[in-house]
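Quick notes on the structure that follows.
For this depiction, one protein chain was excluded, whereas all remaining protein chains were kept in their positions.
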């Protein structure tokens, strides 16, 4: 019914693989498996050699006998571990931006700014294996971090990193989606219009309301339709029979998500007008 | 740099295509283009023949001169238009379930229940072109609606519809994700464990807190880890310089999303036990 | 220890009293008890005479045998029943405005606009029996409704209704709080400063963000401190063992509440200035 042998073979932990070591929801660590390397925790140390050859999902014990699960990193792990400390990319926003963008395998996407590649990681994950993400960033220090993070996630092949100012123009044409997370998205809207194919989708993320207003105005002026802005609040739950309740602390705001679709301009020429006379 | 000719050729509206006719955010209609068919609105009628040969994104005028944009349906359109009236599948929940599930092109997913296929549509969209969604449903009337909706979205090839009770067992093995939206997810948890490959992910959607508690208990008993439950509130914004504000009405609750990953059970052998004697 | 006799005597329903007839959370009616009057519901009719002499809290039966509780109206009933249909005053906002304002028995408050008196009702309730609410309104049709609503709630004695434009000035001086719910609160801020006693509190309710920004700027310019803006989301719960969950629909936005306190301007005298020469 399915190919266990081959499949499971690829699910064994190998030298060079990334592994999520999971103790509890707050204590998860992403490590690169390397012979001779030791991973130290407050609950004792782990010799990473021991992981080699184990299946993903296996339980390992530290020197102090505490159990960790050795999980295969999931998309959300790569996103979270690629975030900047000062500006976390939350799965809730990433997920909404992806679904509104309409992208899937084979899509061609333009993104800006790259930052440390958290959102790029998600976009590349969804366009692979036949699509491409072209991502613009002017700050070089970020581009290097992004490249490292995309490589770690095995997604660098689906991304083109450009050291260019996206507010000066987008080189690509006929792309499926333009995804923006930068300070002045309204300056990119006209370029996004040129880059998108008809009916193509733009998605923009902005922390402040003023950015949203300016971006929305630019979208209206540039013949975008289906313009909508939402914000998303995600709240974690403490689930335990007899003690179930939402968590006390939550992130109250990350940003607003604005999305719209490119409509074609009506090309009413003099000839056409006269024709009806 | 890219193939305009070929690409644009495929973006012309053809007989049989689905088109989103967009007037404003509240008035969007999905129509199937058919020669001789007329679409009536409060703003006049449209002869659908006229759309044939136009580019997606083009603007059309009704008999009363009102402009509609003729957009290519996006994923969110297919999801929304596949929802049951009594239980809308919201993009916010779909998006989170997809991102937590970790799926992408090539993933093998088990889903239940199929319902009218709104969530199935999203899952199929993300696993195409090389993955597969197997979806279980016991209510036959839903399955037919789901099949129709998936066909309309061009995603039926990536879905296997099963008329089976998922609480009695899952046939598949070594799948990447199990995605649940049914009344008693806790009864499916042991089967999901058997079906998932190690480190595989389960995601469950439930409206009530009691379902969440039972499901979480079942996940703990069945050796799942990284168990987390969240709820997501999405609020639309009215964006207009000088009058910007959140919308008055919002959906206050749809359901909770619980997700977890399969860890392997410790296989304590006799040798290990004896060693301590 | 307390006077049962006298107390209970006043708790009997009398001719002219208002009574809340309660069937369930969605079906509550405020009626005025009058000899000979009949109240018709989908569940049969009630002769209101029968209520006279009963205790508040008593259960009555309609002609069809359906039970209603005859409750004494509470503050929230008077607030809700005084709201305009197009702009409901929500207890959540009223409650926060009252607590931020710091008012209590004996406080002197200026309010504007009066509207139909929903917020006035709450303010009067909390300043009675020794305080006073002076409320400004330029639309005469509202003032009459407000007067009627305040009379019904037994609070008219603690309110002065003024037919004046508050943006042109406030007559009162040395008041404890100024409470605003009108389109241009920033125009009232300088007048509020003059009307308030030192350390007095201003509270303003505005639906749009732009109103909040302008009001905040006016507060800063006019030497107010402790300036803070919040919004409050209230969500109802469906509570039933095994089916507990938040309600599906909720009010997503009513308005923002901005509050601040009056600080005194530094009176820099010539002597001080010269001292530094």
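We just call them A, B and C in the order they show up, numbering each chain from 1.
Quick note on the criterion: contacts are C-beta pairs under 8 Å (C-beta built on N, C-alpha and C of every residue); 3 or more make two chains touch, one makes a residue touch a chain.
Treat the numbers as computed from the prediction; the structure is a model and nothing was measured.
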(message) Could you tell me which displayed chains border the chain that was left out of the figure?
(response) A, C
(request) Return the single residue from C:47, C:92, C:148 or C:164 that touches the missing chain. (result) C:92
(request) Would you indicate which residue among C:133, C:161 or C:201 is in contact with the undisplayed chain? (result) C:201
(request) Pick out which of C:88, C:187 or C:232 touches the chain that's been left out of the picture. (result) C:232
(message) Among C:31, C:52 or C:69, exactly one should touch the missing chain; which is it?
(response) C:69
(message) Please output the residues of chain C touching the missing chain, sorted low to high.
(response) 1-2, 4, 7-8, 11, 22, 25, 28, 55-59, 67, 69, 71-72, 74-76, 91-92, 94-96, 98-100, 102, 104-106, 122, 125-126, 128-130, 171-174, 197-201, 209, 212-213, 216-217, 225-237, 239-241, 244, 246, 256, 258, 261-264, 266
(request) Name every residue on chain A in touch with the hidden partner chain. (result) 207-210, 235-236, 241-254
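Assume only the chains that are shown with their structure count from here on.
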(request) Counting only chain pairs that touch, give me the topology of the graph as line, ring, star, complete or other. (result) line
(message) Rounded to a whole Å, what is the gap between the Cα centroids of chain A and chain C?
(response) 46
(request) With chain centres taken as the means of their Cα atoms, state the distance from chain A to chain B in Å. (result) 19
(message) Counting only Cα atoms for the centres, state how far chain B is from chain C in Å.
(response) 45
(request) Would you give the residues of chain A that are in contact with at least 2 other chains, written as numbers and ranges? (result) 209
